Structures are given as C-alpha cells and as structure tokens.
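Only one protein chain is missing from this complex, and each of the others stays in its spot.
Chain IDs A and B follow the sequence of writing; residue 1 opens each chain.
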Amino acid sequence: MTVIPLTHILILSSLLFIIGFVGVVVRRNTLFMLMSLEVMLNAVGIAFIGAGSVWQEADGQIMFMLILTLAAAEVAVGLALLIRMQRRYRTLDIDVLNQMKG
Amino acid sequence: MSRFASIEGLFYLAAIIAIVASLKVVTGKNTVHALLYLVISLLAVAVCFYLMGAPFAAGLEVIVYAGAILVLFVFAVMMFGLGIDEMHNAPQSKGLSLWAGPAFLGSLLLVELIFVIDNSELALQLNNQVVDAKQVGILLYGPYLLAVEISSFLLLAGLVAGYHYAKPEHRGGRL
C-alpha cells in the first residue's frame, strides 16, 4: 500500500493529460502535436501505475507496457508521416492538410 | 524524518517537475529544446513510478520511453530536417536563458534521485509496497499472453507503415 493518496496521483495524471491535450489542439506544428500526444499517453500511464500500486496488483504495469508499445508504434508511423509531409509540402503546418473538408 | 524527505514530498516534487517540463514541451519554440524538456518530463514521471512502488515500470519508462522513443524523435528531427520549419520563425535566443530551464529542472530531478537512493530508511519503506518485475512477468505471460501477441502485431504494423511512408516518394506518387 503506497503512502501517496490515489487522488493525488490521478490529479497529476489529469494535469499532464490536459497539458498534452491543449498542446495537441493549440500547436500548428505537427511535430509538437506528436510530442503532446506522448505527454498524454504518459499521463494515462501514470493513472494505470497509480491504480496498480494502490491495489498492489501487477495489472496496472502491464497496461502501462501495452501503452508503451502503442506509443512506440505510433511514433514510428507518425514520424514517417512527418517525413513524408516535410518532403511533399516543405512544411509541418498541420493546417495545410485540410483536404478533408466536409 | 522531515516532511520534505518523506515519499510524498519526493513525489510531489517530481510531479511538479513533470508538469513544468510538460508545459515547456507544449509551449516550446525550438524543436530540440522541446524534445529535451520531454525527456525531463519522462524522467520525472519515472521517479514518480518508482515512488509509487513500480520500479520495473520506472525502468521501462527510462529505457524505452526516454531511451528509445525520444531518441527516435531526435534522430528524425535532426536527420530529416524536421526542425527547420520551426527554426525559421522561432526566436534564436542565445546564452544562459536557453540553458537555465532544462538545467534547473534536470538538476532538481538528479538531487531527488540521489536522495531516494541514498536514504536507506526510505528504501525500506518503499520495499514494503513494491510490485516487482517478477509479478509483472508472471501475469504478462499468463493471462495477458494474448495482449502481448496483439501488441507484437501492433509493433509489426508500425514497422511496416513506417517503412512504407518513409520511403522516397515516386514521381507523381500519392501520399
């Protein structure tokens, strides 16, 4: 049983998540959006680990590992797309890619 | 044992470092600087993990996240010139101010880590509540075997997609 209260862990997790989310929405640079995404994923990881440690179960850590895998794959694909975008449009401004207009 | 030296105190310190570093990531102008702040944020989170009694996760966070994924970011930014775009309109301030932030946060984390490792009483306290790697491994290759398989597929898919998209574009080819 950890001495840190679960509420505080979750507050930390939410704070980081919100910071990441605001980054995704505010930044026009796709690279920064990607980094903000990483912050968000990390925040979710904190929530899992915190819950796992409160109940002394290993499941939380396993979930964290799955998130880690997800992050790795996401970064691989995301960066490849960024490289493609840089080559094609000479910019990383996400607002240039607005062809999916309704 | 002072209030500051307790596990809670260390946790809140690391949390504040993580939050501040994350804010700097999100608001940063320079790509490489932002990446470095991200590293600090991840390291701070790793400390949090350790204090929450998950040393294995903390290790993974440092090795895989900070060590591999972030290095991938830095590689991509530097090798393919992804930072160029930002360089043009970012203020290219030189000198101490540029270094002060990351250095301060980094050193704060370092102090914390050393304190945790050095203080044996604290280590004893931590050992009572640890969920160690053995437990994780047993569970991972037991009930969660399918999830492991699925994440391996996910990684394979990431590999194939990354290879496909990063290939040099054919003339007239489509994204």
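Observations, loosely collected:
In this text, a contact is a pair of C-beta atoms (placed from the backbone, for glycine too) under 8 Å apart; a residue touches a chain by one contact, two chains touch by 3 or more.
One rule holds in what follows: contacts and distances are computed from a predicted model.
Missing chain, UniProt name from the options "Peptide ABC transporter permease", "NADH-quinone oxidoreductase subunit L", "(Fe-S)-binding protein" or "Glutamyl-tRNA(Gln) amidotransferase subunit A": "NADH-quinone oxidoreductase subunit L". Partner chains of the missing chain, restricted to those shown and counted over the full complex, are A. Looking at A:15, A:70 or A:97, the residue that reaches the missing chain in the full complex is A:97.
Counting over the whole complex, chain A has residues 21, 24-26, 28, 33, 94-95, 97-102 touching the chain that is not drawn.
The rule we apply is simple: only the chains that are shown with their structure count from here on.
With centres set at the average Cα position, the gap from chain A to chain B is 11 Å. Looking at the complex, you find that chain B touches chain A at residues 6-8, 11-12, 15, 18-19, 22-23, 25-26, 28, 31, 34-35, 38, 41-42, 45, 48-49, 51-54, 56-57, 60-61, 64-65, 68-69, 72-73, 76-77, 80-83, 85-86, 125, 129, 131, 135-136, 138-140, 144, 147, 151, 154-155, 157-159, 161-166, 168-169, 175.
Residues 1-4, 8-9, 12, 15-16, 19-20, 22-23, 26-27, 29, 31-32, 34-36, 38-39, 42, 45-46, 49-50, 52-53, 56-62, 64-66, 68-77, 79-88, 90-93 of chain A are the ones touching chain B in the complex.
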